[in-house]
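Submitted below is the structure of interest, expressed as structure tokens.
A protein chain is absent from this complex, but the other protein chains hold their places.
In order of appearance the chains are A and B, and numbering begins at 1 in each one.
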Amino acid sequence: MALLDIESLEIHYERAGRRVETVRGVSLAVEKGECVGLVGESGSGKTQLFLASLGLLPRDARMQGSVRFEGHELMGADARALNRIRGSKLTMIFQDPLSALTPHLRIGAQLGEVLTTHRGCSRSEARAAALAALARVQISEPERRLRQYPHELSGGQRQRVLIAMALLGDPCMLIADEPTSALDVTVQAQILAFFETLRAAQPLAIVLISHDLAVVARLAERIVVMYAGRIVESAPAARLLARPRHPYSELLVQCAPKIGGPRLERLPFVPGRAPRGEDSFVGCAFAPRCPRAAPRCREERPLLETGRAGAVACHFPIDS
Amino acid sequence: MNGSLLEVRSLAVAYDGIPVLEDVSFEVAVGEAVGLVGESGAGKSTLARALVKLVAARRGALIFRGVDLEQCTGRALRALRRELQIIFQDPFASLDPRMTVGRALLEPLEIFEPRSSRAHRDARIRGALVRVGLGAEMAGRYPRELSGGECQRVAIARALLPHPRLLICDEPVSALDVSIQGQVINLLADLNRREAMALLLISHNIALVRHLCGRIIVLLEGQVLEIAPSERLPGGARHPYTHALVAAVPTLESLSRGLLPATTAGGAGGDARLRRGCVYARRCPHAEDRCRQTRPLLETVGEGHQVACHRWRELSAGGLS
Partner (left out) sequence: MKEGAWSEAWTRLAAGRVARIAFLIMLALILLALLGPAFSPHASATLDWQSVATAPGGSSRHWLGTDRLGRDLFVRTLEGARVSLAVAAVASVVSISIGLGYGAVAGYVGGHTDRLMMRFIEILSGLPLIFFVIFVTVLFGRNEVLLFLSIGAVGWLTLARIVRGQTLSVRRREFIEAAIVSGASGARIIVRHVLPNVASPAIVYATLAIPQIILLESFLSFLGLGIQEPQASLGTLIAEGAGELQSAPWMLLVPGTFLTLLLLSLNLVGDGLRDAFDVGERG
């Protein structure tokens, strides 16, 4: 049994009389201790998928399908059951670490709150645990950080605090939604390195969400590519990076930053704009931007077909 | 290149007495593309804003086309501003949410070409939109109806309207998906090559800057550590910090390499008033006592290549790890 099992999840909204579809039927299973990289552009539904899993979507979201965590159905579960799971076994960190922290509370108090309310720790126990948690995320001068306010920390330190907070409940799954997109490349490298050591130390399943393949490439064992609310390719990381089968994955591989090699006259990019939830498609959603699109692609939607090395949703997948 | 367009001499900027930029000097030639790289807190955005006089300099001179901007005020400054434009990181924040794209593009025309006819202005707006690869029908849209990439193109179109000679781009693509960053960067590259418009491209990502710019300036805590020709990178960088910046870029090429030890990369900060010596000494794996005590000055190490490091000779001889 998979740790997290999302099945045929669909999410849509009715906004100003229009149907806005953010997730259009996604099935995804994450095993215990597995690291999955989820890649897609803004608006591809990658964040919505997991917000839905945690019951964090806005109230006007309409959902269908099923999300099971350790076999328990989360869709339609009541708030108390959800609260028991999220924040302890299943936890999530977000792109903007500043807005995820309460501005007027010291770091120590915010970390301690989680422990005193969820675990019934005493204040001194909570302090010791908070200190240990900060030390665990390799933050510099953890003692001092406890007494500081969020705005006194750098972006990287804030993200570490959030990770520390997420780890307090001793989760078995961490969803990291663009955890480094707001950070400098140097700090990003540190955070990613930390995730690596974290996984080496304990069996923690991580879903790393990013628009940049290169960010997830190091950590992920499996990479899932989303486009317009659907999975277009899912494969072991090494295979997908070396031999992407969906033209969109191929473009994403090409778009990843390059530091070595000759200077390029032009940078590769995906032409056009990412589709939005309001858009509807007859054929393949990627066809308008696809360099390999054929007439069939505009008429008939390709289904996700599972083969030996992963699944791809394309009429004309690239063969090795 | 033919002559200097912008010359920054010993520029210093401070906020509330805390130095943000110290003694920054560099040049941009006519039609050149220069990259400015550094972490947040390095003073990149402050430098960009100081160049267009959105923040005041404490010391130093900004010579733009032979005129010192620091001595310029009022009308003369406004006239020079036409030729010195800037685009910002957040494509949504840099457009007035209550103005259509057309209205936003009209503004510089109203200011710089107050006597032009309506038909002429409309044609200029359409032309500007086409120039950045957007359709003329965009003019009627509001920023919130656009994607991030489209907003950034509109911002570029607006900056282009006064025919600038230098366009300063402050993290122009870091808010955009990697998949469309190339669209904007290539657009900037085209403008630079075809129209000889000089670019100052500011980014925290050295990989991005390297392809577009001929020269790269590396900034840390308000000080220039290295100015290097791009073709020397990544291998020919002389400053250990530049190497750390290069190594930190997540790429698909570097998968086989180990990730950086946390000490060499990231985590700018510390009290700027207390520091002596090299600003990188605290994090530098090669730091010695003299690095902590005396500040290294920029010295020329090759054609168009300067570095501020006490140990660059030994390190380049021994090879940087």
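Assume a contact is a pair of C-beta atoms (placed from the backbone, for glycine too) under 8 Å apart; a residue touches a chain by one contact, two chains touch by 3 or more.
Just so it is clear, the model here is predicted, and its values are computed rather than measured.
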Touching partners, among the displayed chains, of the absent chain: B
Sole contact to the chain not displayed, among B:Pro108, B:Gly222 or B:Pro296: B:Pro108
Touching the absent chain when the full complex is considered, from B:Ile18, B:Ala56, B:Ala93 or B:Ala123: B:Ala93
Where the missing chain touches subunit B, by residue: 49, 52, 54, 78, 81-82, 84-90, 93-100, 103, 107-108, 111-112, 142, 144, 155, 158-159, 162
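FYI, only the chains that are shown with their structure count from here on.
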In the complex, subunit B residues that touch subunit A: 39-41, 147-150, 177-183, 185-186, 189, 204-208, 210-211, 230-231, 234, 244-255, 259-260, 262, 265-269
Subunit A residues touching subunit B - in the complex, by the definition given at the top: 41-43, 138, 140, 154-157, 184-190, 192-193, 196, 211-215, 217-218, 241, 251-253, 255-261, 263-271, 273-274, 276
